[in-house]
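If you scroll down you'll find the structure; I have some questions about it.
Removed from the display is one protein chain of the complex; every other protein chain stays in position.
Going by the order they are written in, the chains are A and B; count residues from 1 in each one.
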Amino acid sequence: MSPPLQEIKNTTCYMCACRCGIRVHLRDGEVRYIDGNPDHPLNQGVICAKGSSGIMKQYSPARLTQPLRRKPGAERGSGEFEAISWEEAFATLTERLAKIRSTDPKKFALFTGRDQMQALTGLFARQFGTPNYAAHGGFCSVNMAAGMIYTIGGSFWEFGGPDLDRAKLFVMIGTAEDHHSNPLKIAIAKFKRDGGRFVSINPVRTGYSAIADEWVPIRPGTDGALLLAIIHEILAQGLYDRDFLVRYSNAGQLVNQDEANDEFGMFVRTEVPAEEACYDPQNKLWWDRQTNRPVLTHAPGADPFLLGEFTLSDGTRVKPAFQLLQDRVRDYTPDWAEQITGIPAATIRRLAHEMGVTARDQKIELPISWTDSWGVEHDTVTGNPVAFHAMRGLAAHSNGFHSIRALAILMSLLGTIDRPGGFRHKAPFPRPIPPCARTPTSPLAVKPDTPLDGMALGWPSDPDDLFIHEDGTPVRIDKAFSWEYPLSVHGLMHNVITNAWRGDPYRIDTLMIFMANMAWNSTMNTVEVRKMLNDKDTEGPNAGEYKIPFIVVADAFQSEMTAFADLILPDTTYLERHDVMSMLDRPISEFDGPVDSVRIPVLPPTGECKPFQEVLIELGTRLKLPVFVTKEGSRKYRDYPDFIVNYETEPGSGIGFLSGWRGQGGEKFMRGEPNPNQWEMYAKNNCMYHHELPKSYQYMRNWNQGYLEWSQRMRITRYAEPILIHLYSEVLQKFRSAAQGKGITRKPPQHLRQRLVTYFDPLPFYYETLEGQATDRQKYPLAAITQRPMAMYHSWDAQNAWLRQIHTYNHLYVNADTARRNGIADGDWIWVESQWGKVRCMARHSEAVEPGTVWTWNAIGKAAGAWNLTPDANEAQQGFLLNHLISEELPGNGAGRLISNSDPVTGQAAWYDVRVRISKAGPDELEQSSPQFDALPAYPGMAERPDWLAFFAGGKK
Amino acid sequence: MTQLALVIDLNVCVGCHACVTSCKEWNTSGAAGALADQNPYAADPTGTFFNRVQTFEVGTFPRTETVHFPKSCLHCEDPPCVPVCPTGASYKRKEDGIVLVDYDKCIGCKYCSWACPYGVREFDEKQKVMKKCTLCVDRIYDLSLPEVDRKPACVKACPTSARLFGDIHDSESEVSVAIRDNGGYQLMPEWSTHPANHYLPRRKTSVHIHADELERADNPLKIDRQQPQPGKAEPSLDDVTSW
Partner (left out) sequence: MHPAFSVIFLTTLIGVGQGLFLALFTAHTYALFGLLPDQDGQRFYAYGSLITLLFMGGGLIASFFHLGRPERAWRTATQWRTSWLSREVIVLPAFMGMVLLYGMVHLLDWKLVLVTLPSGLPIDVSVLLGSLAWLLAFALFVCTGMIYACLRFLREWHTPLTVINYILLGGASGFTLAAAFSAFAAPALVGFFAGWSVIITLLGLASRIAALSRNARLQPKSSLQTAIGVKHPRIRQTAMGFMGGSFNTREFFHHVRRPALRAVKWFFLAGAFVVPALLLATGVSAATPVVLILAFIVQYSGLVAERWFFFAQASHPQNLYYQDVVSG
C-alpha cells in the first residue's frame, strides 16, 4: 500500500465572516485537519470552533449537489424538487431575467445574506439595472456603521476597532461574538494578561463578558441613556480632552441658534462653496478666546470657546456645538439614567470617572512624527488609552443610531479616535462624513436594458440624496433611502418579502436570494413570512399565481429557505472555490494598513456544485450586461478568476477587486494594470496582501495629511480633506430642517414630518425603543434578546455533526428570581408571548442575566427535516426560534399605516426590542417546541445521512 | 523526570470551544481515530470527544461570575485509572508522564473510567475501546512538523492562548512559571491524584480614583467656563468710590 498522500493548502476560512487564514491538511484528497495559518495577520495561527469543524461542513449530508427545480404542482415550502442540468437552469434564468430587464428591471430583486462578495453581487445588480439590491447590513448592524461613520468617519464592525495592544481600560458594550472573532479573542486575552481593565456592559454575562473584570448588567435598549449620562458626568467633571476636540472635531464650530432663520441649526459659514463635495469645506467659524470674536476654524493661533453663547455681528445668535452638547446632556444625569438602565448612579459616575481619568492620566506618547491637515507638524502621536467596542447590543435596537452616536461622541470626548489605545480605523476607512457614494435620486435611474445610474446603496448627506419619486414615495422595494428610513445605507432586507408580497411599493417578478435564510432566521415574523412566500393571488389577471412569482435561491445547503425556491442553484463550499475579500467590499484590513485576501480551492466542487461567482459571471454574460461582454456582445471573461484579474472599475482605472500585486509584474499596489499572475502571487503569500503603512500614516488618519494624501493617491478616497468629527451632525439637521419646511431641499410628506423632526436630531438623545413605546409594559414586562453562540454560525451549522453536539437545541434563559416569581422551575416548558406571536420552549434559570431580560442562543432551533436532520432532531423538537415573536412591522402613525420595525434613521432591524411575557406551559401540553412546521424531505442529490460517523480522512485506518 | 501537562487559564478562557473541535478534528484522523459520533444527524447526537468546555455560574445576580471550564484528561502524576486496568492498556509513560490508552489492548471494560474522578475518559461506542486525551503525542514529537506546530491541537487553536503546554517538572518552563505566578491549582486535590494539568484562577484588575483626580488645575472647564462679563453701563464700585 502506498503511503497516504499528505498535502497542505492555504486558503481563507469561511465558517464565519471573520475570514481567518487557514491551512487545510489533506490526506488522499480528503480534509484531514484544518488549522490556523500562523503567518496570517488576522488570526496569527489560531482557529475557532467553527473553523476547526470545516470538515463536517464539507462532508455534510445536507449539501446540495445539483440544480433543482420545484416539482410541477408541488407547493412552495414542501421541499419537492427535481434535478435539472445547469444548462436548463441558466436557460430558464436568462429567459426570465432578460425579459424583466428589457421591461422593468426593478422587478428583479437580488438580496444576499452573509455574503462576502458584495462587490460582485452589487456589480451584477447594478449592471442589470435594478435598484433592488442589498446585503445583510440592514438587518445586521447598519446602525453601527451609520451611527459611527456619520460621526467619526469610521466604525466598529469590519471598519475599525479597539486598539487593545495599548489600551488600559476596555469597555465592551453589547458584543457577544462579532465578525472579528479570533482577532478579538486574541486581543482581549493579551489585554487582560497585560493588566488592562475590562468592563462589559451587557444584560447577559457569557463569553467575553465572562472574563470581564466588571460586568455591568443593563436593561436592553437603554444604552443611550447610560452613554448620555456618562457624557453628562464627563462634561460635568471636565474629563474631556479639550485639545483633541478643538482641533479634530466640530466641537468649537458655531451653530446658528436663530429659530426663525432658515439656517437654524446649521453651522455658520463664511461663504457657501460653489459645489459642495462630499467633505466638510473648512468654512465654519470658531469664537476665538484670545480675540473674543469669530474666526475661521483652525486659524493659526486661534483657540475657540467650546462653551458659551455668542452673537454674530449680524445679530445671529450662535453657540459652539460643544455647548449644545452640554445643553443636551444637562438633564441626562446618572440618577436619571439609573431609573432607565437599572445601573446604579454611583456605578455610572464611577465608570465615567474611570474613563476620563484613565484617558487623561495614562496618556501614551509615541515618538512618531506626523503632519496634520493644517500643516502643523507633530513630534509625537498621543494616545488616551481607553478603548471601546460595541456591536449589535447597541445596533439592533430602534434607538440604536442615537445610542451609537452617543458612544462615538463619548469616544471623541475622551480623545480616543484613531489614536493608540483607543479606536483605530482600518482601510478604506476613515472616509468622509458621509462617504461619497450616493444612490440615484430619482426613478429615472432605472431604465430597461440599462445599468442602474448610480449605486444601489450609498450615503445620503441631505434630503436631495434620497432615492424617491417626485411624490416622495420610495423607488426601492425595501423603501431604503426613502423618507421613512433616510439613512438606510445598507438597505432593509428584512422587509423585502413582506413588501413584495403586499405590493407596497410594488410587486416584483423574481426574487433571488443568495446565502440568506430568509424563511427562517434572517426574517422577523417567520411564520407569516413563510406564508407570504407561499401566497397566491386569488383574483385579478394573475389569480392562482404566487404573489412573488419566481424565487431563486443560491445556497450550499438544504435550508429552510431553499424549500421555498422555484429554482435552487447549488453553491460550492468555501474549500471548493475562488473568492476575494476585496478592498471594494469589506476587506480584512488591519489597523496598520490595508489587507485583502482570497480563497483558492483546495478541493474540487462536490457533485454539480458551481460557485455562485461563476453563476453570476455566466448569467451576466448571457444577459449581455455591459461589463461582462465585449462591445460586440461576446463573452469577456473566461471564468471568475479571469474576471478578478482583468476587471477594472473603469477601463484603464487600474482599480480592481484585488489590491495586491497589480501591474504587469505584480509590482504595484491598489492601482495598476491587471496582472495575469495575481492569483499565484496571492497563493504564494498566504492568500492575502498586507500593505503596512509607514508609522506616521497609522494614526490620526482623519486629519493626517500624509495619510489622507496617500489615500487619495491610492484612490481609496476621492478627497484628502480632513475628516472632522461630527459631535453635532449637520446631516441630521438637514433632514430635520426639511421636515420643518425649511431650506431648499425636498420636503417629506406630511405624515412623516413629525417622525423626521423627532429622530433627526443633530445631537444624540434617548428615547424608548419604538416597540417599547407601542407595548404595554405591564403586560409584556420582559425584554427578549438573542446572542451569537461562539460555536455556531447563524442557522447554517446545524448540519455540522460536531458543532451540533455543542448546541443541539436552545433554552430561554431567565433570571432565576424572575423565573421563580413566574412559577417557572429550571427546565420547565414555558410559553413566551409577545404582542406578535408566541413560542413554547424550555426555560433555564440563570444568575447571569439582568432580571428584566430573557435570552437565547440565536438560530439554534430549526424547522423539522431541514439541514437534512431527521425530523425528530432536537433542533426541531426542543429548539426554537425567537424570530416568531418579532414583528417586521409596527403600527405607524396614521390610520392603518405600518412602519418597519426598524430604527427610524437607518432602517436597522430592531431585533432586540421585542417585549415578552412568560408563563409555565400546561401539564397536558406537549413537551415540544412550538410552532412546528411540516417536515422537509431530502432533495434529490443529497447524500444519505449515516447513523454513525467515524470520520477518518483518506479512508480506513 | 518530565511531566507534560496543560495549564488552562480560566482568566482568559471565553468558552469558545475551539479547543474542543480542533481536538476532535486532529484526533479523529490521527492515532486515536476515528472518534465516532452516533446519531450525527438525528436526535440526541453524541460522540467521543477528548476535551469539553463547560459553563458554571458562580454567585447570584448581580454578583455573578460565569466560568468557562475546559476539561480533558489531567494526566495525573498518580493516576488511579492506570493500576486498575486489567490489560495494561492504560499506562503512564515514564519519559513524559503522559497517560495513554493502547487501543489495541483495551477490552473496553470501562473500569478505568470508574477509577477516574474527573470524568474525562470517553468510551468510543463504535470501536468499543476507551479513549481519552493523548496530549497529542502524535504531534508533539513529530519531527516532520515545524517546531511551532509541535504542540497539542487544542493549544494551537485556542484564540485566547488560555491553554499552555509544557513540562511542569521543569521549574523554569512557561507552565511552571504560570502556575507559580498566578496561583495555579489542581482539581479535586482531596484525592491525591496529583493532576499534572493545572488551572489558573480568575484575576481582577480594578482601579481606584482619588477625589483629587476630579479637581486639578488643568481641568478644561476652567478654560471654557466664561467669567460673567457685565455690560459697560452696569453700575460698579468704580463709579462711586473716589479715594
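Just so we're on the same page, contacts are C-beta pairs under 8 Å (C-beta built on N, C-alpha and C of every residue); 3 or more make two chains touch, one makes a residue touch a chain.
Predicted, not measured: the structure shown is a model, and the values here were computed from it.
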Can you list, in ascending order, the subunit A residues touching the missing chain? 805-809, 811, 826-827, 842, 844-848, 874, 878
Just checking the interface: what residues of subunit B touch the absent partner chain? 17, 20, 39, 43-49, 52-60, 65-67, 69, 71, 80, 82-89, 105-111, 113-119, 121-123, 125, 127-130, 185-191, 199, 201
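Going forward, only the chains that are shown with their structure count from here on.
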Between subunit A and subunit B, what is the separation of their C-alpha centroids in Å? 31
Residues of subunit B touching subunit A in the complex: 11-18, 20-22, 24-26, 28-29, 33-47, 49, 55, 57, 59-62, 64-68, 126-127, 148-149, 153, 156-162, 202, 204-207, 209, 213-214, 219-226
In the complex formed with subunit B, which residues of subunit A make contact? 27, 32-36, 38, 43, 45-53, 55, 61-62, 169, 181-182, 185-186, 188-190, 192-193, 195-198, 205-211, 213-215, 217, 237-242, 289, 305-308, 322, 350, 353-354, 357-358, 361, 790-791, 799, 801-806, 808, 815-817, 846-851, 868-870, 872-874, 877, 945-954, 957
